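Excluded from the complex is one protein chain; the other protein chains are retained at their positions.
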């Protein structure tokens, strides 16, 4: 399930030759993000290591992970929405068993600078943490 | 008189193609230096700015400058002895009227490193100071 | 074309608009570094052989040339540092620390001219005073005079040109004003030395500091000019080899300035290249640099005027650096999308957080110009910007 979703995104991204077009697509994805309500934007939900502000709140609904998020950066929203697309509706155990390295095919590290790459890493970690919590 | 002596040294130095041979000649000159007696080697006679120790004592004999000197460096002795050769037996007024730039043809700056070049400059200055003193 | 002097532009088709951060390097700078490393590489000041002497001579030639470049007098001192940051830290440590109750800075300082004062335990109103600014970000000279009056004998540390906004401080006026109240003055010339004809013998600050890497020179080297009137009041900063006349286990006696402030093996290749960097500036000519900047900034203003929701910060007399924001878009997003179009600009707080906070923003996007910047760069920047805004606004 996860790997199919990754493959879908990979193909979508590969379709664009120019970086700028990839980004237009990513920004577009961000528009469809499951936005976190303002009243829920607690500092504890902030992801460290991001140059921009990112709030991320995974929750467990019917045994599956649902993620809401928001950012003041439109591009980061897009990146989060890729993660949301990949991990939403998945059971915690599947997320835990997932090998983070499999995300590398998306080359998100290539299109994102070291600093932000770091932020992305922290976002994934946050999702994994919650998954570990709920699997118990 | 001074300029003839400089010309003489210039010709002697020019004779050698290799630096090392020039230096052999200079060291040789040092052996003929009018050595300052040990008991006269007062710190006030030390020349500053030399990497090695150099004592220099001009004196006035029959209205003419006579220079005694010594150094723990054989090469510096040789250099001093060139100065002694040029300025010894000359009247203070002639030394004062002498243009230090005329020494440049000897290219002593070329064969001597910046640090020591500095020392040489101080030696010449010392001689000029004394000349100025006695001219009055 | 000036770009031809810079190998970077032969190898890249990037629109480089980040010269305030670091400038590209002309061939002559690189050649001088390579010549040192491949023809006469050796250490300085200790030579008893030919290449050691040549290196020492070249090193000191750089010092003299750069001192003259800024109009320093022979009796003034030019100390080589790692850059402006080290220059300010050196002065803070070796001169200001125990001698001044108050330090006064402007609102537009780079962190390098804020945090060294914090390190000394100075905080706002408590050993540190900040000069207010007018709406257009120019300095509030009345407030400065107030501060100087209330804090006689203080130390004024101020940037010549603001890195974040390109605001030029009226340095001569500021120096004259400060002298009335017996202040000592350091000027941070990081953004000025590469574009203004400086004349220390006329300005007569106590200190002036700038970095080679922003003057088309190498990284890791800078200069600190010290007025002859105060050089003897400075204590050594770092010590070690080459600053020392004599050492026993009991004590060390120092060499005269500038040597006593340059401990250890220096960035020799850097110092040699530094000279070539400022030589290059001179060869382009301050007038040409100014005319080119003026022309480009005029275009920049008029292009910004055509875009909705843009705030351009400053007084419309910006020098080299122009900061702006676009309503509803974070500067970082714009920076990324410009990058993807091969346009290098800087997004963020530009190491000037306090003024950003005071303006109520997180940061800006900054364009900054170099001698090689031209109209084509500006056109490409604006078409890239418009595209980026379109994508981000959706």
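All chains are identified by letter, namely A, B and C, in their written order; residue positions are counted from 1 within each chain.
By definition in this document, a contact is a pair of C-beta atoms (placed from the backbone, for glycine too) under 8 Å apart; a residue touches a chain by one contact, two chains touch by 3 or more.
What you see is a predicted model, and the numbers here were worked out from it, not measured in a lab.
**Student:** Kindly state which of the options C:118, C:152, C:282 or C:317 is in contact with the chain not pictured.
**Tutor:** Touches the omitted chain: C:118.
**Student:** Among C:62, C:151, C:194 or C:266, which residue is in touch with the absent chain?
**Tutor:** In the complete complex, the chain left out is touched by residue C:266.
**Student:** For a quick check of understanding: of C:241, C:256, C:328 or C:394, which residue touches the chain that isn't displayed?
**Tutor:** The one listed residue touching the chain not shown is C:241.
**Student:** Quickly run down the residues of subunit B that touch the omitted chain.
**Tutor:** 18-20, 22-24, 27-28, 31, 51-52, 72-75, 111, 113
**Student:** Counting contacts across the full complex, list the positions on subunit C that touch the omitted chain.
**Tutor:** 7-8, 10-12, 14, 18, 21-22, 24-25, 30, 33-34, 37-43, 46, 48-52, 82-86, 88-89, 110-116, 118-119, 123-124, 128, 130, 211, 213, 218-221, 236, 238-244, 246-252, 263-270, 332, 335-336, 338-339, 342-348, 351, 353-354, 357
One rule holds for everything that comes next: only the chains that are shown with their structure count from here on.
**Student:** Rounded to a whole Å, what is the gap between the Cα centroids of subunit A and subunit B?
**Tutor:** 82
**Student:** Rounded to a whole Å, what is the gap between the Cα centroids of subunit B and subunit C?
**Tutor:** Distance between chain centres, rounded to whole Å: 48 Å.
**Student:** Would you please write down the residue numbers of subunit A that are in contact with two or more other chains?
**Tutor:** Residues: none.
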